[in-house]
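Worksheet: the structure to be examined is printed underneath.
Missing here is one protein chain; the remaining ones are kept as they sit in the complex.
Labels run A and B following the written order; every chain starts at residue 1.
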Amino acid sequence: MFARSPSSSRLQAALTLFPVACVVLSVYVGGVLWAAGLSLTRSSMLPNYRFAGFTQYINLFTNARWQMSLANMALFAVIFIPVTLLIAYTMAAMINRGVRGENALRTIYLYPFAMSFIVTGLVWRWLLDPTFGVADVARKLGFESASFDWIVNADMAIFTIIIAAVWHSAGLVMVVLLAGLRGVDDDLWKAIRIEGIPAWKAHLFIIIPSIGASIATALVLMSLTVVRLFDVVVAMTGGGPGIATDVPAKFIIDHMFERQQVGLASAAATTLLLLVLVVAVPLLFLKNRRKGVAK
Amino acid sequence: MTIANGPTPVRSSKFAAPLSRVLVYVLLIVIAVVTLTPLYVMIVTAFKSMEEIRTGTLLSLPHSFTFEHWWKAWSSACTGLRCEGLKVGFVNSLLITIPSVALAISAGAITGYALSFWRVRFANVLFAVLLIGGFFPYQVLIYPLVRITSTIGLFTSLAGVIAVHVVFALPVVTLLFRNYFATIPIDLFKAARVDGAGYWRFFFSILLPMSVPMIAVAGILQVTFIWNDYIVGLVFGGINYAPMTVQLNNIVHSTYGEREYNVEMAATLLTSILPLIVYFTSGRWFVRGVASGAVKG
Partner (left out) sequence: MTGVQLRNLGIRYGQVEVLKGIDLDIPASEFIVLLGPSGCGKSTLLNAIAGLQDVAEGQILIGGHDMTSVEPKNRGIAMVFQSYALYPRMTVRGNLSFGLKVAKVAKPEIEKRVAHAAKMLQIEPLLDRKPSELSGGQRQRVAIGRAVVRDAGVFLFDEPLSNLDAQLRSDLRVEIKRLHQRLKSTMIYVTHDQIEAMTLADRIVVMKDRVIQQQGTPDEIYNRPANTFVARFVGSPAMNFLNGVIRGNEAVVDGEVVRIASAVSSPLADGRKVIIGIRPEDMAVQTDATPQGLAVEVDVVEPMGPEKLVWCKRGDIGLSTKAASSSSVKSGDKIRLGLTEDRLHIFDVENGTRL
């Protein structure tokens, strides 16, 4: 129940919102619509408003590089999200049991999040360098024939990016899941123990369903990472070898500025946007509905 | 949702067989070591000479600790056309980050306030659009923003970069503040009205002082996020206002001839120092920020 607000204050509130409303309208609504509109034109270097129907989209989806980008993004999502969730959940579950030095551990696990994705990419590029990286460590330890050249291997390079991304994100996801686990009623644990349910079953069937909100949050955060993947690719592989690690975000930026095919890039951007909306909005909806029910 | 502030007491109501406890600690420590290794390698490599790098391994310690590579990265590395090192980028990053964070927080707090207590008709719609907009991939918005900033004449200017950062930060910061303000009991607001506090009076005298923790959290998160940004700086900063991250990438990827790994790692470290300091000193706030942002979704 809101207290009655005098009309003068309501006016002031509306006025304060005005600049933000302008920004939102011009950028988030207008800009996006304009970009989507551009995808239907022949624009190359500058906007060219000659209507081209869905030509750009056809060009887009027959473009080998775009196909590779999409495939990479899909592969990334399918591996990155479950792996990170698993690692993060295991860490969170262990810490939730009560360990000494929790603060120190948490500080260590979360610090990668404080590093730029560029830094992350560059460091892991160095770590996984075929000549000087982890393979070198193995070789100098005695494993003469050890080699790890994924990063220059067209088929495996994408996995190096996944490794870097998992390192960067696991701590954050762990913190989110830990917050959820901490919200689980102590009595629930006691009931589980009394009933003698084995640990893995307890987590899988009882605990995880009851922290749905945290998991949804973690999923949202990770999905955003997947879609926005750009910096780490630029830093680690530059999209290579060749186009082996290209991702949609990079495809768009490259075509917008370097290759100067604004129409094509806009089509790609619009596609990406639709993808995000299809995935993220239902998740949001679910979260809010849960909140509403909980109230 | 709150996070316990210290280590929780050992919960004996969970699966506490002694062997599994040892296993837990071992696993956690192994993960910690793996997490720390990249940082270790960065530091160690930055001190070695190229000879040491070739003959030793990633993990071996340097023979002597020389800062010459650090110095080179800072003042003479080539970041594109210029070879003045990262110090230029450092200054740019400061010039970009500080105003952006200040403006983003101000805008977010004021907007969150306007959305919380006052029934403005279009406010809910605005907020919903803003939230959804927060999910848009940057790439969709980059080109329209390029055109808009060009038209206003802000493209490749400092003000332009700051403006774009603020635009991108608005959804998250507004959400944080609005959610926080939603927890303020309505009676407090009523008491202030009875006392005669108007719109801005309530905001500055009562609400803001109560929001210091939230401001700290939002500030820390945004400083980290904006400092570490690459794409906005790349597109909107142009040559004059390239932040450290852009310069760093240039140093590493545009070297002709032999790559100087030690200088590269030094450069990487220099770029990370500020966010790492912010992170390690703010500890608890960081976590709290993430957790409260997590509740938002």
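In this text, contacts are C-beta pairs under 8 Å (C-beta built on N, C-alpha and C of every residue); 3 or more make two chains touch, one makes a residue touch a chain.
Treat the numbers as computed from the prediction; the structure is a model and nothing was measured.
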| item | value |
| --- | --- |
| Which of B:153, B:209 or B:257 contacts the chain that the document leaves out | B:209 |
| Residue of B:83, B:191, B:239 or B:277 in touch with the missing chain, whole complex considered | B:191 |
| For chain B, the residues touching the chain missing from this view | 185, 187-188, 190-197, 201, 205-206, 209-210 |
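Definition applied: only the chains that are shown with their structure count from here on.
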| item | value |
| --- | --- |
| Of chain B, residues touching chain A in the complex | 1-4, 6-11, 13-16, 24-25, 27-28, 31-32, 34-39, 41-42, 45, 53-54, 56-59, 107, 110-111, 113-115, 117-120, 122-123, 126, 129-133, 135-145, 147-148, 167, 170, 174, 186, 189-190, 193, 198-200, 224, 227-231, 235, 245, 248-249, 252-253, 261, 264-265, 268, 271-272, 275-276, 278-280, 283, 286-287, 290-291, 294-297 |
| Footprint of chain B on chain A - complex, ascending | 1-3, 5, 8-10, 12-14, 16-17, 20-21, 23-24, 26-32, 34-35, 38, 47, 87, 90-91, 94-103, 105-119, 122-124, 126-127, 132-134, 136-137, 140, 167, 170-172, 175-176, 178-180, 182-183, 186, 189-190, 193, 199, 213-214, 216-218, 220-221, 224, 227-228, 230-231, 234-235, 238, 248-249, 252-253, 256-257, 262, 265-266, 268-270, 272-273, 276-277, 280-281, 283-284, 287 |
